[in-house]
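A short worksheet on the structure shown next.
The complex appears here without one of its protein chains, the remainder shown in place.
Presenting chain A:
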Amino acid sequence: MKSILMGAAALALMAGAVHAESPTASKRIALSNNYAGNSWRQAMLKTYEETAQAAVADGVVAAADAFTTSENQTTEQAAQIQNMILQGYDAILLNAASPTALNGAVKEACDAGVKVISFDSIVTEPCAWRIAVDFVEMGRQEVEYVASRLPEGGNLLEIRGLAGVSTDDAISKGIHEAIDTKYPQFKIVGSVHGDWAQDVAQKAVAGILPSLPDVVGVVTQGGDGYGAAEAFAAAGRPTPLIVMGNRQDELKWWAEQRDANGYETMSLSIAPGVASLAFWVGQQILAGEDVPKDLTVPFLTITQADLDEALKTTPEGSVSNVSYTLEDAQAVIAGAK
């Protein structure tokens, strides 16, 4: 046992020597991901893989492996994190199954000297870094855009996400705050849960439409704009201003409408490429940079002008994506200081 410890110490010393030459060339990063069952997560894993492979090939880091738990269970992911500590990774990027239930494992990692960077679904353990999305701001920006297009105001329909999930609460909160405080000319006349899925949103909107007065705009959460548009068309009502959520089917519908009748809107969501941002933030932390514990990811916004470009780069059935670079990460870090 003693000899192993000595060996580890010697290894650490050697790693230290390499460290002096290139900051993170000997470092190993692991991605702990809790779920891979939808298009967003698939896109996330793909972006991470591309970023990681390029970084390893360039000698930026020694390894950047991705692990996904098979059952999206916190106990399973906690075990996965513990295994990563054992495997000697220097940093763990974490998309967490629970904001709190992994704190024990995260603390163990921190105590073992492993840097933990949580992103997207973040953890509350203070020793970890958090790359969070300001979903409240996302809701606010939607209302701001709608107000800029329709300054005279009117009735809005709100499509919410999956009930009980914090993301849904946050976006909705931003929408309501913006209307209550800045844009009293708007009134939310109906609110349905579309579960971030086009078919669910379409059914829900079709169900509430007959009871609604004229609707001038629809504020959404992503993955529901196309379903809403279909429901309005099926009911024979004029298509209102629908804010989109970067899904390929939404962009395609938007482009078709634009070509047919000059339809104009905007689209915003969080890009799955946030995993590549987490990678670079982790690399910066390992390089010894002073990185604040709380960082905010920018949204990916698509406007009328870059619709064609976005549609071209978004694979069918997927979601618009962007791969973040080292410079992006440095900008985010600088912005948080």
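Heads up, the rule we're going with is that a residue touches a chain if its C-beta (ideal position, glycine included) is under 8 Å from a C-beta of that chain, and two chains touch if they have at least 3 such contacts; residues count from 1.
Heads up, the rule we're going with is that contacts and distances are computed from a predicted model.
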| item | value |
| --- | --- |
| Listed names "DNA modification/repair radical SAM protein", "AtuA-like ferredoxin-fold domain-containing protein", "ABC transporter permease" or "Cell division protein FtsQ", with the criterion being the UniProt name of the chain not displayed | "ABC transporter permease" |
| Contact partner of the left-out chain, one of A:S39, A:Q82, A:N155 or A:Q257 | A:Q82 |
| Touch criterion as defined above, residue of A:K107, A:K203 or A:R237 at the omitted chain | A:K107 |
| Option touching the unshown chain, where A:S39, A:T74, A:N155 or A:T301 are the choices | A:T74 |
| Sites on chain A contacted by the missing partner chain, in the whole complex | 1, 4-5, 8, 36, 65, 67-71, 73-76, 78-80, 82-83, 85-88, 98-105, 107-108, 112, 125, 164, 166 |
